[in-house]
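Removed from the display is one protein chain of the complex; every other protein chain stays in position.
Right after this comes chain A.
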Amino acid sequence: MSVELDVFVGNTTIMDKEVYQLWLNGYTVNDAVKVRIEGGVMEECEASAEVLLSDTMDQYRTFQMCERLLHHPAKLANQLLFQIPPDRQAMLIERYYAFDDSFVREVLGKKLSKGTKKDLDDVSTKTGITLKSCRRQFDNFKRVFKVVEELKGPLVENIRQHFLLPDQLARDYAAIVFFANNRFETGKKKLHYLTFQDFAFCAGQLINNWTLGAVDNIMEDMDVDLDKEFLQELKDLKILITDKDLLDQHKSLVCTALRGKTNVFNEMEANFKNLSRGLVNIAAKLINAKDVRDFFIDLVEKFIEPFSLCLLYMGVIKSCILRMYHD
């Protein structure tokens, strides 16, 4: 005695936001039912577990049928199979393309290849995000990457148009694509303290200022790749540390600009030469792809760490001296 077949089809496709989220999170039907029961929907609506199971299965089936459309969000608007109000469509797309920060930190800058996909179960165990959800997020990254890779024009705008994503989400995807394309190393232990949003901010800066699209405003501009010519020219910055006059001039300009704007100004001023050397060295090497990948790690190792070491040192010394000084 069993229900062999159980379907419900509405003229307007009925989708429950809560169940959609459970589906996106990769819950099995049974787990989803459990979560819903705990959520108290049964008491609210005088429903039984049986009803809840039937509803959940039905919704899951609907989402699975929609998934193929969600891969090409533009199709969702002019397909005929499901009648979904536009606001619902937007919700479906936005949530489908949403990702977990903890997941994206794991794959940011990695090649979006099959190899990486194979390792997703490790990512899943590490982050506690279901493998299913990891795969969806990974596939989303890959899909967006593939579509915009060869497209001309501004990256964020391309993503927004092709995937009908809201502005912030489109920017985040631009960062992911940019990182994946340039293979920036983000997984080193020293970089662990940085959040995805930190990187996304940096990516935004890089896209806006260092890419081909940033320099030329011609039609064929590309936002995905760094401007090689620009990187080549960065070599010339070495002069800032080799030439004593220029070094002093650079220092005085920077100090004038930063005076009063940072509370570590004195430390900065005192260590300017070291800091500047670190930066210029990083810049000069960027022409090598390998060094581009290490851009962020270099920034941390050669600039932020020495600087904060120095800050730490200075701070301790300062407090000791103040203590030791008995006038």
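Keep this in mind: a residue touches a chain if its C-beta (ideal position, glycine included) is under 8 Å from a C-beta of that chain, and two chains touch if they have at least 3 such contacts; residues count from 1.
Basically, contacts and distances are computed from a predicted model.
Here one chain is missing from view; checked against "Integrator complex subunit 4", "Histidine-containing phosphotransfer protein", "SUMO-activating enzyme subunit" or "C2 domain-containing protein 5", UniProt names that protein "C2 domain-containing protein 5". By the touch definition given at the top, chain A reaches the unshown chain through residues 1-14, 45-48, 50-52, 54-55, 57-58, 61-62, 64-65, 75, 77-83, 85-87, 89.
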